[in-house]
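The other protein chains are all here in position, but one chain of the complex has been omitted.
For reference, chains read A and B in written order, and residue numbers begin at 1 within each chain.
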Amino acid sequence: MTILHLQRTSAFDKNDFAQCVLSIKPDDALVLIDDGCYNASHSLFINFKKQNPTVAVFHIQEHAQARAIEINHDQSSPITMAKLVELTFQYNSTITWQ
Amino acid sequence: MSESCKKIAILNASSTINQASKEALDAALIYGSYEQSTSLFFQGEGVRQLISNQQLETVHVKDYLKTMAALAFYDIENIYACKASLVERGLAEGFHLDDVQVLSSDAFSDKLHQHNVILRF
Partner (left out) sequence: MQTLSVVITTPPCSYSTITAIDYINHAIKAGVNVVGVFFYQDGVLNASANIAIANDEYQTHKHWQKLNTEHGVNLHVCITACEKRGLSDDIGDTVNTEVTQSNISQYFTVSGLGELVELTAKSEKMVQF
């Protein structure tokens, strides 16, 4: 089964993301939401992307924009909240890392 | 009660002396009492909840860890701990519960992936 990982906290502040990256399987997806968007420039995220280039990664565009975070679209695809609702139904379950 | 064959995972991520940890256990026990297939996962600071000889009452916290002894009574038999989290914290596998399965990060995640609803506290 597949999991949609909702990452809400920053690895610069808390260690939820460290646990999240260890739990992601190839068919899962990662969504950076809220302060989770800050992870885009964290070494944990950069290493994760290097090791798992095919795992789907998204971020809520408005959440990144609100925090003046520029995320390279090669690293993560910007989505809307409406898309997040859609994604919820495309994966078997969700884990909220907060 | 609606019929459900969903598998529920309670992912414990908070340390012992923490209201969130007690409330996570309460939720797990309710799922169990409604005969829902429920598993407990301990990762990150959550692994601290499994360690023996903690004395919560010393700091006036109700010893909810004792309640974990009743998990089998609620048919909650799948209890998993993340080995990497234990190692990172220098914790030996001295647990106050008998049936804890210590798993590698990969195996821990494999088990999580077998559940339909995952709540993390």
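The working rule: a residue touches a chain if its C-beta (ideal position, glycine included) is under 8 Å from a C-beta of that chain, and two chains touch if they have at least 3 such contacts.
Here the structure is a predicted model, which means the values were calculated and not measured.
Along chain A, the points of touch with the absent chain fall at residues 6, 8, 33-34, 63, 80-82, 84-86, 88-89, 93-94, 96, 98.
Although one chain is not displayed, its contacts with chain B can still be listed: residues 1-4, 6, 8, 19-20, 23, 26-27, 30-31, 34, 36, 117, 119-121.
Keep this in mind: only the chains that are shown with their structure count from here on.
Chain centres here are Cα averages; for chain A and chain B they lie 25 Å apart.
Per the touch definition, chain B reaches chain A in the complex via residues 11, 13, 43-44, 82, 84-85, 105, 108-110, 112-118, 120.
Put simply, chain A touches chain B in their complex at residues 1-3, 15-16, 18-19, 22-25, 92-98.
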